[in-house]
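All protein chains but one are shown at their positions in the complex.
As written, the chain order gives the labels A, B and C, with residue 1 at the start of each chain.
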Amino acid sequence: MLPSKNSELNQRSLTTQIQVMFFDTDVGGGVHNIAYLRFVETTRTLLAVQLGLDWKWMQEQSIFPVILKTEIDYHTPALVGDLLDVTVHLGEATGVRFWCHFKIIRPAGGTMIVSGKQALAFVKVPEGKPLRLPKTFPTPFVPELKT
Amino acid sequence: MLPSKNSELNQRSLTTQIQVMFFDTDVGGGVHNIAYLRFVETTRTLLAVQLGLDWKWMQEQSIFPVILKTEIDYHTPALVGDLLDVTVHLGEATGVRFWCHFKIIRPAGGTMIVSGKQALAFVKVPEGKPLRLPKTFPTPFVPELKT
Amino acid sequence: MLPSKNSELNQRSLTTQIQVMFFDTDVGGGVHNIAYLRFVETTRTLLAVQLGLDWKWMQEQSIFPVILKTEIDYHTPALVGDLLDVTVHLGEATGVRFWCHFKIIRPAGGTMIVSGKQALAFVKVPEGKPLRLPKTFPTPFVPELKT
Partner (left out) sequence: MLPSKNSELNQRSLTTQIQVMFFDTDVGGGVHNIAYLRFVETTRTLLAVQLGLDWKWMQEQSIFPVILKTEIDYHTPALVGDLLDVTVHLGEATGVRFWCHFKIIRPAGGTMIVSGKQALAFVKVPEGKPLRLPKTFPTPFVPELKT
């Protein structure tokens, strides 16, 4: 899952294209509800990297983005082999918490598959305390985080 | 994941006990946010079976419970080896939609791990149309469903 | 997934019972090939705990069992709702490597679902070097491991 389309004008959002595999579906015939969250997580993580989050920095500092809340609506089931556009947009931030809004669309037909949002925070492990976001959030995205 | 505790007085809820495995965790040190939804789905499915939903009936009729919406709050990360109580309670129903409320608790310490709710409907596959719930929902749970 | 049956005579093996959930299946109608490995891992881990492996010890020492090789044969697909017996037997050890043999059976009918074996070693993280097994392996299972 690699970034396939991206608005140059809006670095705060990213769209990646994924293709539904057999392991994403269940016997009911469509994509299992949990699989969509994997699609969203991949795109959200690549958006964070685009915004400056660094894998090495996270591990050295033991600071990781942690999900506090997810709300997800399932509109139409996707099917095996479907090509889907997964878009994540970095939204508002309040205190330690910032929101990512997401939607998954089947471009052939323009069908909305799922939509929703997630609240996240940066957490220092293993203490587990959420860190205050830098005033300039999300630019630069990470380096000003203080424990 | 088998039912381990169940209130005889309240057949509309079920608690199962699970132990966190390595594949439930990630490099951040805790349980990955997606794994909790697998725990909830297992308990919710066993609750449906307890209420009379039959695996064979579902497949023969091509009628499956489908999730329309999930809201989940992550309170405290669970860790590898943790024994967790996963409770699902069948809540209110409106038209085609019914709600399941869930929480995951670490009984050692009584720590709330996650909580949330899911809206579901019974859907005839492949038509995809949600079915009207029987007036006596949830008892009997399934046989009165009409396509 | 909790231990449900266990030969008192042979502490080196463990059988757990699992029920196949929707998320274990795919659109082909049966259990997806990857899901069986989750079943085996759960039983294998509970066998290790039965033999004395301690979750806290693993994390404090940063010593974890790591899989070096898996061979798995798929005989018959399991179906959603199936109750399966997952058996893991601790086999021979050579140097740093020990083998676990596994099989998954549908007791209703006695059908063999999958069988196979895995080679594992204990590895000190992050160095990544496999540790020599204690002479008394597997009893006591872990405490004599030296880095």
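Throughout what follows, a residue touches a chain if its C-beta (ideal position, glycine included) is under 8 Å from a C-beta of that chain, and two chains touch if they have at least 3 such contacts.
Please read all numbers here as calculations on a predicted model, not as lab measurements.
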Selected from B:T25, B:T87 or B:Q118 as touching the chain missing from the view: B:T25
Absent-chain interface as seen on chain C, which is shown: 27-30, 33-34, 37-38, 41, 59, 64, 66-74, 76-77, 123, 125-126, 128
For chain A, residues in touch with the removed chain: 1-2, 4, 17-19, 21-23, 38, 41-42, 45-46, 55-56, 58-59, 64, 80-81
Positions on chain B where the hidden chain makes contact: 22-23, 25-30, 32, 34, 79-80
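Keep in mind that, in the parts below, only the chains that are shown with their structure count from here on.
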Geometric centre: closest chain by C-alpha means: B
Euclidean distance of C-alpha centroids - chain A vs chain B, Å: 24
Length of the line joining the C-alpha centres of chain A and chain C, rounded to whole Å: 33
Rounded Å distance between chain B and chain C, as computed from the means of their C-alpha atoms: 26
Per-residue overlap in chain C, given as positions that touch at least 2 other chains: 22-23, 80
